[in-house]
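Missing here is one protein chain; the remaining ones are kept as they sit in the complex.
Chain IDs A, B and C follow the sequence of writing; residue 1 opens each chain.
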Amino acid sequence: MSSANSQQTGLWSWITTVDHKKIGIMYALAAFFFLVVGGAEAILMRTQLLVPNNDFITARTFNSMVTMHGTTMIFLVVMPLSAAFFNYLTPLMIGARDVAFPRLNALSFWIFLFGGILLNFGFFIDQVPRGGWFGYANLTSLQYTPDLSVDFWAMGLQVVGLASLIASVNFFVTILNMRCKGMTLLKMPMFMWTNLVTQVLLMLSLPVITIALLMVTFDRHFGTGFFIPGEGGSVILWQHLFWVFGHPEVYILILPAMGIVSEILTTFSKKPLFGYSVMVYSSCAIGFLGFAVWAHHMFTTGLGPWATTFFSAATMLIAVPTGVKIFNWISTVWGGRIRFTTANLFALSFVAMFTFGGLSGIMHSSAPIDSQHQDTYFVVAHFHYVLYGGAVMALFGGIYYWFPKVTGRFMDETMGKIQFWLYMIGFNVTFFPMHFLGVQGMPRRNYTYAVDQGWDLWNWVASVGAYATAVGGIVFAINFFWSLKKGAKAEGDAWNGRTLEWTIPSPPHEYNFGIEPTVTRTDDFWYQKYSEDGKKLQPPKPEKYDPNDIHLPGPSYWPIILAAGITVAASGFFVQGIGLYVSLLGIAVVVVSVYGWSFEEA
Amino acid sequence: MSAHMETVTGVDNRKFAMWSLIASECFLFGTLIVNYFVKRNRGLEGPTGPEIFDINLTTLSTFDLLMSSVAMVLALHYCRTKELRKMQAWLGVVVLGGAIFLGFQWYEFNHFVNLGLKLDTSVFGSAFYMLTGCHGLHVAVGVLWITSILITSLRKGEAWFNDTVIEVAGLYWHFVDVVWIILFTVVYLFVYI
Amino acid sequence: MEFPKRWLKILLAPLMFLSLTSCFEKLPMSTVHSVTEWGNDINELYLITTIVVTFVFFMVSIPFCYAMWKFREKEGDETIPKQVKGNHVLEILWTVIPVILLIIIFIPTFKLIMKQYAEPPEDALVIEAIGHQWWWEFRYPEYGIVTANEMYVPEQRPVTIKLKSADVIHSFWIPRWGGKVDNIPGEVNTINYVTPALEDPAKADYYQGHCVELCGLSHARMRYEAVVLSAERFETWTKVAKSPPKVTTALQKKGQELFMSKTCFTCHAIEGTAAKGLIGPDLTNFGDRRTLAAGTLPNDAEGMHTWLRDSVDAKPPYQNVKPGSLMVFGEGFELTEEDIKALTAYLHNSTAKTF
Partner (left out) sequence: MSDSHASHGGGVKLYWIFCVILSVITFLEWAVFEYREPWGIGKVSLVVSLSIFSLIKFVMVVGWYMHLKDDPKMLKNTFIFSLLLASGVAAGLLALML
């Protein structure tokens, strides 16, 4: 079906789309929705902890908020937001027309969306998961959580995990196989390298959590005893399997942010990335070492001297490539012409806050200190500095940076700066006192604390900071929807960028590139605009091409049906009595849509 | 889909995707094997490994899966040399081999259940059934997949010689066979370790 | 471009960071005011790490802030900066120096890990700390004593605490003693201390502890205290700890009958009486304890009244003292105010106060 047909609009074109740009936009919108949900859960928790012995929410609700805030923010906000950037920008940055398997790309979005709904479905029938986002072993067993809450958590994560697994294979093949002529691996933009490492981490770590969740589900429903001490099961095995997935997972959350920051800093300081190949090797080192440090989450479970020493050393070792990246970012900015747009402010705050988070991480990389920090608010402060001050800030920077490319309009700079400062100050006011709470011994996941503990002041300060951040979120929402209609017009090269996505008009045509671009070096587009010593050049005129003879894969409704089938198959546990038939129905839908899918013409 | 695109690495997208899936499945079966190894001596009641494993039957099923793997390679070869009848014949042998393996596994599971080792009898039983069951599921999916290819070839005859589809299915089938080679050693031959 | 506010953003964090290392007032759960040798070792390592981390922080933030100020784009300045690609010397520099800094942290870490897992001395007092869902059980195998929520130890004596769990994963942590180890069901972990010296030999020192692994609804209410006694007072406690409550006044006798008729004995045990329940905490020597319901309420008449009233009236799961606790009175087990006074009198005179 030729691409000459007009840019379809209307709901049906969005449901059956296989265009990586539309899927990227849908990922972003879904992530914003869940960001609101996760943020609300955080506000509820902070309100409960505002004063000691507070009864704003019951212990049961608080444990649900702790669990769902963690699970939602990690699996339904940061990963999909990174996926939104991967989806939208990978083909544009490597000069391809679309991803390797467009329908598979649509499938992974729909499975993610239905998985997110399944994960949160507990809210409607008061079965919200309460076992912590890590769901340690035998608290999640049937004996100690007899209702369906753990099943919503386990099945929801299975489905969302499957979506990420399919997407990771898709993007892994796209990056390695579909780069434009001349773009060798070491000439790709840095964001593509962090994308590639993230996909490898996803591909290799997700099967471990799939098996662990399967074992928990079998324990709860089919009487097996994998994690039940009474039947010879081992409770520690769950922690091992979860963290073998868990630690690569946190690098999956931070690596895309590192890639985005590398793109933003280079553009707004008009300088190439300092030490490109060193940045590539350190990203790969972080990815590879990510698999060798998992047990630093388990120092207090009595691993024995040699294992504790090994994992302490490996955790410290990971600080070296991370430190190298931070110094390289500072050297990128060094000697440049820094423009403090909102996107750049977010990227710079990423470097500042991620450094701080990384350093507080090194403090409890050594096991004896961790035996004082583990499960206290010091660890909460550490990972919020790295995940919120790091990943979320960089992702917001990415939104401000690529909004003009996606919509053809700039986001408003003044509202942007207001949001930035609300986030920056609110973030530090919330999470920096948590270091003090941690040192003063306040344990995590406590729904309240006694009056005589001396933690009242800093908890109060942290809660106030959280409200400031919420206001910042509202300012962002206003800015986002206002700029959609009334933002200043932006042409193709909105920020005088350096990578291929700025060479095409914004919003780009459905077929991205009329003629496949050829690239001779890294930041090729920059050296078409400026010579090596900075004199302005006349960029070559784009050749003519006939858009009609560009063949694009047609829309297809099979992805959404297959995704629905998988989710229905996974929700057999939640229907009393006829659960088996619900699952069989789901499996039937899956089989039918697989065959329908494969017989669909290209 | 992306059937006829020349790619940077020269490898067809679908073949590259299948190898990535195989890389990912290494971790899947790695975790299952670790779980089996941790649990095999921790079962409290019910029969244990040495009592019920029948090495002769499992060696036969390993041999059968190997032959099915050989048949798959030959089918691919004849697809490339465009000899339709031979290709269809060897595809049939592959499907037959897979079915026989599933038959062996069905018989073995029934035999163990009669001996008192159900899924929830002991931790050893659950770990064993999860590992071999997951592999059995993969074999079943493979048999279904290659049967569909055989039916397509029978229906379309000479007009259809898509060696990429057969190669990708072949990769999956060989991987399933390779996993069984490891399982055969780890589960049945290391039973006295 | 508001120039000064940008500096605020960069310097916001380090200023606060400095106050982190400042000395806090001595809070009951402070991790930096340790009293045992192991706790002091950890604090020394913590100081070394903090110094190294602060040094690295300034190595990063000084060039960062300088670059923010020096290389900002002046108005109308369209020149393109030199396109610097990289610098091998610098790369080697900021790889080797961090490795050296990390080795500075790693060597003491290694020593402490080995010390933590070293064999405890032979004459160490063995205590079993068993985590239940939302209270602690302490057993003294040598003396055959079972108590709950308060661990009595003599001063300056090596102690080996064997950590077990009766249901889910808990975690044994006394911040001022330093270091925590998880109670894992199905396994026995150990944690070794040399108990601290008494500040004032006449009195007893209380050190707060908390369960720090999410173990269900009342995880926040699962606290306990380590009580350090002088050596001879500990000996008298070991003899007194197993004595049943003396029943003298009519009120206490009524309390004893209520303890039996209201089926308290099915869950609780009192040494030397017919009560042998194992589900709830052991109430021998209950009067001696400072707190009630695992550190949630003070152990006085008013505390007992709140606790018993809460268990009788509130229906699960909305109790507000210990959400989800099993102590819930069904129909036919109502307690009048008189009954509560009698039960309190019976339980609170269980032994002569030893300190």
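Throughout what follows, contacts are C-beta pairs under 8 Å (C-beta built on N, C-alpha and C of every residue); 3 or more make two chains touch, one makes a residue touch a chain.
No experiment lies behind these values; they were computed from the predicted model shown.
Partner chains of the missing chain, restricted to those shown and counted over the full complex, are A, B.
Checked against the full complex, the one of B:11, B:84 or B:140 touching the unshown chain is B:11. Residue A:204 is the one among A:89, A:204 or A:257 that touches the chain not shown. Although one chain is not drawn, its touching partners on subunit A can still be listed: residues 176, 203-204, 234, 236-237, 240-241, 244, 288, 291-292, 295, 303, 307. For subunit B, the residues touching the chain absent from view are 9-11, 16, 19-20, 22-24, 26-27, 30-31, 33-34, 37-38, 55-56, 59, 62-63, 66-67, 69-70, 72-74, 77, 79-81, 163, 167, 170-171, 174-175, 177-178, 181-182, 184-185, 188-190, 192-193.
Going forward, only the chains that are shown with their structure count from here on.
The touch graph of these protein chains is an open line. Our note on geometry: subunit A versus subunit B, Cα centroid distance of 34 Å, whole angstroms.
One inter-chain figure worth recording: subunit B and subunit C are separated by 52 Å, centre to centre, where each centre is the mean of the chain's CA atoms. Residues of subunit A in contact with at least two other chains: 233-234.
The set of subunit B residues that touch two or more partner chains is empty. Looking at the complex, you find that subunit C touches subunit A at residues 1, 5-6, 9-10, 12-13, 16-17, 19-20, 24-25, 27-32, 41-42, 45-46, 49-50, 52-53, 56-57, 60-61, 63-64, 67-68, 71-73, 77, 79-87, 90-91, 94-95, 98-99, 102, 105-106, 108-110, 112-114, 116-117, 133, 167-169, 171, 173, 175, 178-182, 184-187, 189-190, 210-220, 223, 295-296, 317-318, 320, 323-324.
Those residues of subunit A lying in contact with subunit C across their complex are 55, 58-60, 63, 66, 131-132, 136-139, 144, 229-230, 233-236, 269-272, 274-278, 300-302, 304-305, 308-309, 312-313, 316-317, 319-320, 323-324, 326-328, 330-331, 333-340, 345, 348-349, 351-353, 355-356, 359-360, 362-363, 365-369, 371-376, 421, 424-425, 428, 432, 435-436, 438-450, 452-455, 530, 532, 534. Contact residues of subunit B toward subunit A in the complex are 1-3, 5, 7-9, 11, 13, 16-17, 20-21, 23-28, 31-32, 35, 38-39, 42-44, 119-120, 122-123, 126-127, 130, 148.
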